[in-house]
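All remarks here apply to the structure that follows.
In this view, the complex is presented without one of its protein chains, the others remaining in place.
Here the chain labels run A and B in written order, and each chain numbers its own residues starting at 1.
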Amino acid sequence: MNDILLEVKAVSKRFGGVAALKGIDLVQHRGETLGMIGPNGSGKTTFVNVISGHTKPNSGTVSFDGRSVSGTNPFQIAKAGLTRTYQAVRVFGELTVRENVATALVDARDAASQEAVAEIADWLRITHRFDKPAGSLTLMEQRQVELLMRLVQKPKLMMLDEPVGGLSSAEVRTMIGVLSELKGRCTIFVIEHTMKVIRELADKVVVLMAGEKLAEGPPAQILADQRVIDKYLGTADA
Amino acid sequence: MSDANLIILLSTISTGLILGSIFALVAVGVTIVYGSIWMPNAANGQFFVLAALLGWTMTVSWGIHPAIAAILVIGVSVPLSYGLEYILVRRFYDVPNRNISYFVLSLGITQILTGIFAATYGRWSDQFQLPPLVSGITFIGPLPVANNRLMVLALALSILAALFALLRYHRYGRAIRAVFQNRDAAALRGVNVKASYSLSFALGNAVIFAGGILFALAYSFDLTVAWTMSITAFAIMIIGGPGSVLGAVIVGMVFGFTQAAVSTVASPTIAAFSYLGAMLLILLFKPSGLFAR
Partner (left out) sequence: MTPVTEKKDLSLLAKGHGLPLACFAVVAFATPFLLSGNRYFAFVAGVTMIHILWASGMNLLYGYTGLMPLMIAGLAGISAYTVVGLTASGWSFWLALPVGALAASISGIILGLPSLRLKGFYFTLCSLVIQTVVTLGFIYFSGLTNGDTGISQIPLPSMGGGQPLSGLAYDLVLSAAAVIGVIVLIVIVKSTLGRRLIAIREDDELAGMLGINVTGYKMIAFFIGSLFAGVGGALYAPYIGFISPRSFDVLISMNIWLMVAFGGRGTIWGPVIGAILLAPLSFLLQEYYTVKDILYGLLIIAVIVLMPAGIAGGFLRKKKESAPPLDVPATPRGAK
């Protein structure tokens, strides 16, 4: 657990007059589950957008698995093994689940890929929905499809932006189970407002506040940190 | 500077001012409609020519005085706009990405109007000329300028000034601008968004019609100006920044001068090439335009 998968140095991003990220430094090791918390508007999604290549930072560097990915195209970063999900679930709504998954595969007809898909779809319990248009599925099912699409690509790092947003408490429990299982397959980075997820999954937590890193450390320590409680946890759903 | 060169210079400047203010009017009309209801109107040139042709019918066929005809033409645009809005435009207000649907819709309208014009006016005449608003000539230095054209320039500039005042100070204008910026926020503040939409559409088209009738009063024209005007108006809007009225005015004036200057030294085709080239450059490198909010 000591090789570095993601290294972020002094990343800053402004949108017009607003500084969304101010000099963020962060390190994530392979196999280390990183949680990111913070109030709305603190820059968490912008952070993911910068790492995944959707937004170009104004300054700073990002390196992934030993290679610099600053300024690289999103699709190349994805091919390098870094994938992400979206805060508002995003699938190809008009295509069937089967077609959605096929899009994520390099070669949909390859037997090994097909087996991998079958196996993952099975433990996600989404197989019975394969021929439905993805847009017609429930939120939980769509989130599962999102995960399936990422997992079949065998990513090294999965950045999940509020994976339990909008789910019922039973669904949240299921998703926490899914995500723990996921930890065995790739390294994950989770942004969340629901502290239960962070507490049960994260090895390290980073707190973002108004574009700056307020604190960093193991969950127990962070969640007990007075500054964090004062500025954020008082309002968060723990 | 010799008298001959001075005349050319003054002539270019006066033509530039008149053309510029008319281009500005049409571009402002197009940008108001695009900024408020997100409708890029490719048929703006056809509306422009429609105003001119209606003006021609009123003055030449019916003998109405040009000043009255101008007011009537602009007035006619209002029910036309509301009618069009009711039948076609209204359906798309809540559709995401409606700008592309509107664009293609307006291309359809362009084709229909092209056909109608060719079938009617096209058969009656090649060139159309309206009687002047006022007669007489004024001398600016050595350059004789028709009072008619000076009048057109004055009217065009007044309309632009009035528009500025409307958008900035009047209740309706402020409502339109609020909806421009953010329709949900405007709705929360009590603005009747749908009424504002209809109003902007009517206002934008009225301005285009004003441009058309003023152009017809200043110059003779033929049916081909429709397509040229559409391209020019889009070029101005894109370069100035879609939704920016100030941008439309400034870039419109620049285009007017460019057209006047280039036509003296080269052909109008070169002018067209340069507009299109400039528009392409902006589209590719700074799509938000020069004067983006």
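Keep in mind that, in the parts below, a residue touches a chain if its C-beta (ideal position, glycine included) is under 8 Å from a C-beta of that chain, and two chains touch if they have at least 3 such contacts.
Please read all numbers here as calculations on a predicted model, not as lab measurements.
The missing chain, though absent from the display, is touched by one residue of A:H29, A:H54, A:K156 or A:R173; that residue is A:H54. Checked against the full complex, the one of B:L72, B:I231 or B:L246 touching the unshown chain is B:I231.
The chain that is not drawn here is touched, among residues B:V76, B:L143, B:L276 or B:L290, by B:L276. Check B:S11, B:T57 or B:S101 against the missing chain and you find that the one touching it is B:S101. Of the listed residues A:V117, A:L160 or A:I188, the one in contact with the hidden chain in the full complex is A:V117.
Within the entire complex, the positions of chain A that touch the omitted partner chain are 52, 54, 73-76, 78-79, 83-84, 90-96, 98-99, 101-109, 113-115, 117-118, 127, 130, 133, 149, 153.
One chain of the complex is left out; on chain B, the residues touching it are 38, 40, 88, 91, 95-101, 103-105, 107-116, 118-119, 122, 231, 234, 238, 269, 272-273, 276-277, 279-280, 283-284, 287.
By definition in this document, only the chains that are shown with their structure count from here on.
A straight line joining the Cα centres of chain A and chain B is 50 Å long.
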